[in-house]
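Quick notes on the structure that follows.
Removed: one protein chain of the complex. Kept in place: all other protein chains.
We just call them A, B and C in the order they show up, numbering each chain from 1.
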């Protein structure tokens, strides 16, 4: 289908097809999120963590990512990003169900997606620990003169307080590495509001200190996100060095199924932010711009549900890791009890 | 003696007496520095480390410090600062000679001065590790409502790359703590030049990111240093929160007696910076302004040499720690072999 | 079970370990305004296990500090507070996140007194939940005691019973030196017990003989000491007499209690959740091999986790990693029969 110009919103070069794809990623993300929480309520999985509120940001950023070229160093809230760069709902579900076929073999918490084939680095639950890894990967790319490639590295607002975040940005700037640091600022770090995390809440302003460009954008807008991340990634891919991006969003849900956010923030606050919920908002925009009809939307939602159901059923039917799997991949080769 | 106005230079409210005191600190610092290197060459001590080039910065900063009130969290290059806030040359020499009567009981490397009575915190050789301590001390001051007190915390330019530096500044800003972070930027971290340490060499610009005031000043000028540090300390003492200061100076010597700087920088570079050597420069200014005569200067130098000699002789005559001292102060109370 | 306490009052209350930590912290905050609690989400959220719930309302945000996510500075700032006369209690949200603060604990807190020749001290408590069996996966399950117990200047306690939690936490808070206070998160709500009212301390460095026995000494701590006790009690029916010692303190370690027990039973089984190589059991075993070798009628045995990096998230993996009262009973039988 040819690209049409619409007046409804800036499409930043995205085709209708791409805009629909963005929206589909957002829908799928929310559906999979819900599924995790449902499964937890049903007692089928002990833990789930959602990224509601991050859908636009993640869908937009993922669209700027070049599959087969770029690398992604995500954090646990990046279900949508990981989907967007190529992970399948089935792979997501394998992680949620901790099945043997999961990339991590059911070893890690859910939401700790990694996949070498997809270019997603492995990370742990220790916040900020993945950021130097992303920088090291960017160094490898630069060292091998693989121009046209870059690393997209994400973390939450709270994680910027860690020393490793600082060290990593500084090193990347010194070496002008092909990397984009994308902070998903949802205003909360579990129960800690941004103002207890930092005195000056505009994280992008730290870029000046490191000597790299910095930019804040509206992470509720997938198209704006796409454009900002794409610009930064292209700079990185073409030798222009790193960028610090700050996407503004909000965490609509509690931190995880282990958390009750009503102990530390008000329902009113959440409701207020819900008014800008990026999913219905983008839906309305697409419909208004004539890029999707109401029927298209309904069909897409149905299809997303179907895909989620299939992924759920398929993953659930898979076997757990075997007890003996505890002993593999400690070192290369077979495990020795005394190692 | 009454304060006279001179036209020779901005005296920023300092009396003649204070200006001479500044100068004396600078002279004493250089003399003690030289003494350490001499003793090392004589084979009397295995290690020495000098702060030539930092004299003006440290003398100026020390003069802004309020004895008996403020706290100092220094690093190993702060001989002059420690002298300026009240440590005696004898105490310095006890450290250099690792004598029993040293505040650290001869346990730490020389230049790791600490003295509870003088308000100097204890620190280790691990760079940046003392910065959170300074922040914690500032928190204690604020918590106890001890207004009129502040912490002066220093470190080198290279040390700003450490994660703990970042974490500490961020926390201090969030809590608006009474602390001044003073970076002594001498352009080198052992053999690593500033441009390999950071992409953007103006460290004070990081202040924006933390939400605190930042300022760069000429650390070769003791009076300007005094004024900048005083302003920042007064803000801190009166509830105005932290400041990031960057004093520009240069390390004239090798990093320590274990280093040969001619392997990584040129003699020309050092000579070029030597032209601005703060000690003769300040001497000339004082003489020009009529605050000191040539004879005064000569007498002061003689006196400083005498004081250094006396301190050296007195400290050298003191006993080493006893072997049994290895076992004290592990925990409170007597040491147990199985602890 | 014999709870040894230095001061024991008549009245007591049933609590679980979470409640015991909470009650002790509360009392401490009430009694000493030098005490500051700092950590991630300790304020409005009241800690992820609700240990400090509502404290911020009563004691204010100056004393209950929701820190930025920055463990090195959480401990480092607490060190500075301690050097300047406060009594900070720092929390690391999960023991797995203590690694970034390793420098401040091992390099700084543990050496403050020593390197300043006693001029400065560091009366600091670092509390953190550790241990597995809660589906915490690779990074919310680790045991960290063996990464720290080699460090002179540091004390480490790991109580298992609510009464010990209170007594040892009080002792840690009163202690003039840094104490790493390890709370097994699976025992948090699982383990209930009587906790004496009023202020009391249990000396750091004293183990507790939970059950006397004559044929085998079992030394354990944390969650596993409960399972060991369960196993030992079950074996009583078969006429086996197993002594169970709760180590409680890891550094300093109660050599006397262990050696006395081994002298009596002539056999030693050490059980811990952490992996084996270089674990706490290594020092216990080495100490006994040094001090009481000829008292032994059987090789010393360590029943520990396999030497793999962590338990996995999947139930199968967690189950394989963890021991059980059954596996412990089996080892006890084998040792007695040796």
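Methods note: a residue touches a chain if its C-beta (ideal position, glycine included) is under 8 Å from a C-beta of that chain, and two chains touch if they have at least 3 such contacts.
Keep in mind it's a predicted model, so treat the numbers as computed, not measured.
Although one chain is omitted from the display, it touches the following shown chains in the full assembly: A, B, C.
The chain that is not drawn here is touched, among residues C:124, C:146 or C:223, by C:146. When the whole complex is considered, the residue among B:10, B:146 or B:258 that touches the unshown chain is B:258. Between the chain not shown and the residues A:174, A:189, A:229 or A:311, the one that touches is A:174.
Residue-wise, the contact with the chain that is not shown comes from B:158, picked out of B:158, B:178, B:222 or B:278. If you put the hidden chain back, the residue from A:52, A:164 or A:221 that touches it is A:164. For chain A, the residues touching the absent chain in the complete assembly are 71, 102-105, 107-108, 112, 114-116, 121-122, 124, 126, 129, 131-141, 143, 163-164, 167-168, 170-171, 174, 328-332, 336, 338-339. On the side of chain B, the interface with the absent chain consists of residues 46-47, 98-100, 105-110, 124-128, 158-159, 161-164, 189-192, 196-198, 258-259, 263-264, 320-327, 330, 335, 337-339, using the contact rule stated above. Looking at chain C, the residues touching the absent chain are 72, 96, 99-100, 102-103, 106-107, 110-111, 114-115, 138-139, 146-147, 149-153, 251, 253, 274-275, 277-286, 288-294, 296, 298-302, 307-310.
Note that in this section only the chains that are shown with their structure count from here on.
One inter-chain figure worth recording: chain A and chain C are separated by 37 Å, centre to centre, where each centre is the mean of the chain's CA atoms.
With centres taken as mean Cα positions, chain B sits 46 Å from chain A.
In chain A, 161-164, 196-198 are the positions where the chain touches two or more neighbouring chains simultaneously.
For chain C, residues that reach two or more other chains under the stated contact definition are 67-68, 70, 72-73, 100.
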